[in-house]
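The block that comes next holds subunit A.
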Amino acid sequence: MARKPKVVIERNRCKGCELCVNYCPKQVLAMSKEINDKGYFFALVVNQEACILCQFCGMICPDCAIEIYDEVVITQETGSNG
Partner candidate 1 sequence: MKVLFKRPESLSATPTHYCPGCTHGVVHRLIAEVIDELELRERTVGIAPVGCSVLAFNYFNFDFQQSAHGRAPAVATGIKRARPDLIVFAYQGDGDLASIGMSEIIHAANRGEKFTVVFINNAIYGMTGGQMAPTTMPGQVTTTTPMGRDVKDVGYPVRMCELIASLRTPAFVERVAVHNPKQVINARRALKQAFIHQRDNVCFTFVEFLSTCPTNWGFSPIQATKWLEENMLPYYPVKNFKIPENTGG
Partner candidate 2 sequence: MGRILMKGNEAIAESAVRAGGLWYFGYPITPQSEIGEYLARRMPEVGGVFLQIESEVAVANVLYGAAGAGVRAWSSSSSPGISLMMEGVSYMAAAELPCVIVNIVRCGPGLGGILPSQGDYFQAVKGGGHGDYRCMVLAPSSVQEAVDLMPLAFDRADRYRNPVIILGDGMIGQMMEPVEFKEQVFPPLLPKDWATTGCKGRKPNVINSLYLDPREEEKLNFKLAAKYDEMKKKELKYEGYRTDRELDCLLVSYGTTARVCKTAIQRLEEEKIRAGLLRPITLFPFPEEKIYELAQQAKFVLSVEMSTGQMVDDVRLAVGRTKPVYFFGRAGGMVPSPEEVIEVVKKYVDGGGR
């Protein structure tokens, strides 16, 4: 059962602290070259496929700018979903 990680970063909540980029073990994230509404360079998902769902990014983000999903579809009620 393959997992399908999805990391979503709300660009206008991000304050550009770079902690998520720093702690991601798989280089999934990087800082953008454009600024958001508050004038910060914000974090971006640049390599979603490399994500191992460690959730370090979500845990270290002080601004709840990151949401993390697993898009695996449940095929039966009693089955596992990954």
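Candidates were picked such that all candidates are chains of the complex that A comes from, given by their letters.
Quick note on the criterion: a contact is a pair of C-beta atoms (placed from the backbone, for glycine too) under 8 Å apart; a residue touches a chain by one contact, two chains touch by 3 or more; residues count from 1.
Being a predicted model, the structure only gives us computed values, none of them experimental.
Engineer: Tell me which of 1 or 2 touches subunit A in this complex.
Structural biologist: For subunit A, the touching partner among the candidates is 1.
Engineer: Which residues, counting only subunit A, touch candidate 1 once they are in their complex?
Structural biologist: Of all residues in subunit A, those touching candidate 1 are 6, 12-13, 15-19, 22-23, 40, 53-56, 58-64, 66-73, 81-82.
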